[in-house]
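What follows is a set of notes on a single structure, which appears directly below.
Note that one protein chain of the assembly has been removed; the remaining protein chains are unaltered in position.
Take a look at chain A:
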Amino acid sequence: MAPRKAPLRLSPWLRRSIKSVIHVVALGYLVWLFYAGITDTLGPDPVDTLLNETGIWAIHLLFITLLLSPLAKQMRSPAPIQFRRMLGVYVFVYALAHLSTYILFELQLDMALVLSELISRPYIVVGMVALLLLLALTATSFKVLQRKMGKRWQQLHNAIYLILPLTLLHFSWSQKTFWQEPIWYWLAGIIVLAPRAKQWLITYKKKRSRKQAKKSAAKANSPQYP
């Protein structure tokens, strides 16, 4: 076996610099979108552009977040994981900007309409469920809580695997026809989740065979009558 290279480690300075760049880009783009929207330089219908951009970038960020742990495995380095939490929080920020745009600028605070649309339109319900799950993950993203919650924290944060299909369903359902952009995102989603699904299946099978082994062992030990 070839000698293993030492895993990549980022100096605190480099880590902080990368984080600052992510903050500036993620927040900067959001602020620019709203500014351009307010001054009517965001395309023919600024509300439409803003809805599309906040939605699609929430999805892009979600994909980037989900790609970090496979990347870390590939690199044999914990470095990518160090940016996972902040990117995850930005998924929520963009999703929240998306909902805010819808309520403030699309429905323009017509609260009766907001309520009836949130309740009665399935694709909006799906989007809301995804957003509420994101809210739960964001609210528990503090290190203190992570330690306190222990095993439960990981269980809760596995909800990300539910958030992805819910988000894509919301995206697909909002289109007028099936053969549009979301198809590519479903494809990407399958590619991102497939190795994990394989891993889950292997773990599940292992658990089951261990249980069965235990059972048959118990049977063998019990007295047998002809």
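By our rule, contacts are C-beta pairs under 8 Å (C-beta built on N, C-alpha and C of every residue); 3 or more make two chains touch, one makes a residue touch a chain; residues count from 1.
Just so we're on the same page, contacts and distances are computed from a predicted model.
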**Prompt:** Which listed name, "Hydantoinase B/oxoprolinase family protein", "Electron transfer flavoprotein subunit alpha/FixB family protein", "Protein-methionine-sulfoxide reductase catalytic subunit MsrP" or "PqqD family peptide modification chaperone", is the one UniProt assigns to the chain that has been left out?
**Reply:** "Protein-methionine-sulfoxide reductase catalytic subunit MsrP"
**Asked** For the chain left off this view, which of A:Val24, A:Leu113 or A:Ile202 is in contact with it?
**Response** A:Leu113
**Message:** Tell me which stretches of chain A touch the chain missing from the display.
**Reply:** 32, 34-50, 105-108, 110, 113, 116-117, 121-123, 173-181, 183
